[in-house]
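Questions regarding the structure given below will be posed in turn.
A single protein chain has been omitted; all remaining protein chains appear in their positions.
First chain written, first letter: the chains are A and B, and each begins at residue 1.
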Amino acid sequence: MEEQVVVLAAVTVLAVLQQAYFSLQVIYARRKFSVSPPVVTGPPAFERIFRAQANCSEYFPIFIAVLWTSGVFFSQGLSSVCGLLYLYGRFHYFHGYSEAAQQRLAPLYFSARVLWVLIGFSVLGVFLSFCRVYLQVDLLTELGSALGLD
Amino acid sequence: MEEQVVVLAAVTVLAVLQQAYFSLQVIYARRKFSVSPPVVTGPPAFERIFRAQANCSEYFPIFIAVLWTSGVFFSQGLSSVCGLLYLYGRFHYFHGYSEAAQQRLAPLYFSARVLWVLIGFSVLGVFLSFCRVYLQVDLLTELGSALGLD
Partner (left out) sequence: MEEQVVVLAAVTVLAVLQQAYFSLQVIYARRKFSVSPPVVTGPPAFERIFRAQANCSEYFPIFIAVLWTSGVFFSQGLSSVCGLLYLYGRFHYFHGYSEAAQQRLAPLYFSARVLWVLIGFSVLGVFLSFCRVYLQVDLLTELGSALGLD
């Protein structure tokens, strides 16, 4: 069991560390631009950093949910690679958005595409699992037999 | 193990797809009402869609947490049915809120009630599990015996 999820756990911890890093950037921006809580509006440069962090936070639970669904029901290896690519995209999104709203777009589209791949893996993994559990059909084995791979 | 969680995983994937759908609606609303990031205020019609999506996002991790706690410790079947009802309620909440703030209320109360049922199942499931693990008492079996069901 442990070996089937430990890499997913490592990617999860990395994602948490990234969120902590983004939160610290907002704290620094609050000091730099003198925007004290509970105020969340201010100079555009502050608002971009604030929104970048808020957007990453909003997607964090969705990312974790598909990372684990895809990793447990489809493939830990492929999901973890996608997870790292997603975090890479989010890092560039955050720093791009901090510079200019326009610069958030390319890494945002990249992250969104990676997230769709993880959603696709999750759908496929859950579908294959449904077939095994409720139809007693292992489609991957059937496919292998049909292709003469066994 | 797989058969005990695969339906929960399917509901989770559906919940992620719903969040993706809501996010797309916000993107379309930003274009329609010309509200460019990082701005999050604008015409009331935009703000309602923005807040509807933000509220659903905020509840997403809470929903996933009780869906799985309830599903693993109490009943996968009952939890999954509640999960689908919750997503149904959220769909109507989102579209109601998009029309008028008043129209968000009925589906919001419905979703909240379903969430409380999931919380109740979770509390009950964890309590029964505590009794099994720490008191070596299986309350469901005891109840069955007391009622002469075995």
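Note that in this section a residue touches a chain if its C-beta (ideal position, glycine included) is under 8 Å from a C-beta of that chain, and two chains touch if they have at least 3 such contacts.
All values reported here derive from a predicted model rather than from experimental measurement.
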{"item": "Sole contact to the chain not displayed, among A:Ala29, A:Ile49, A:Ile64 or A:Leu118", "value": "A:Ile64"}
{"item": "Omitted-chain contact residue, chosen from B:Val39, B:Ile119 or B:Leu139", "value": "B:Ile119"}
{"item": "Hidden partner interface residues of chain A, rising order", "value": "2-3, 6, 9-10, 12-13, 15-17, 19-20, 36-40, 54, 57, 60-61, 64"}
{"item": "Positions on chain B where the hidden chain makes contact", "value": "44, 47-48, 50-52, 58, 61-62, 65-66, 69, 72-73, 97, 101, 104, 119, 122-123, 125-126, 129-130, 132-133"}
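The rule we apply is simple: only the chains that are shown with their structure count from here on.
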{"item": "Approximate Å spacing (C-alpha centroids) for the pair chain A, chain B", "value": "20"}
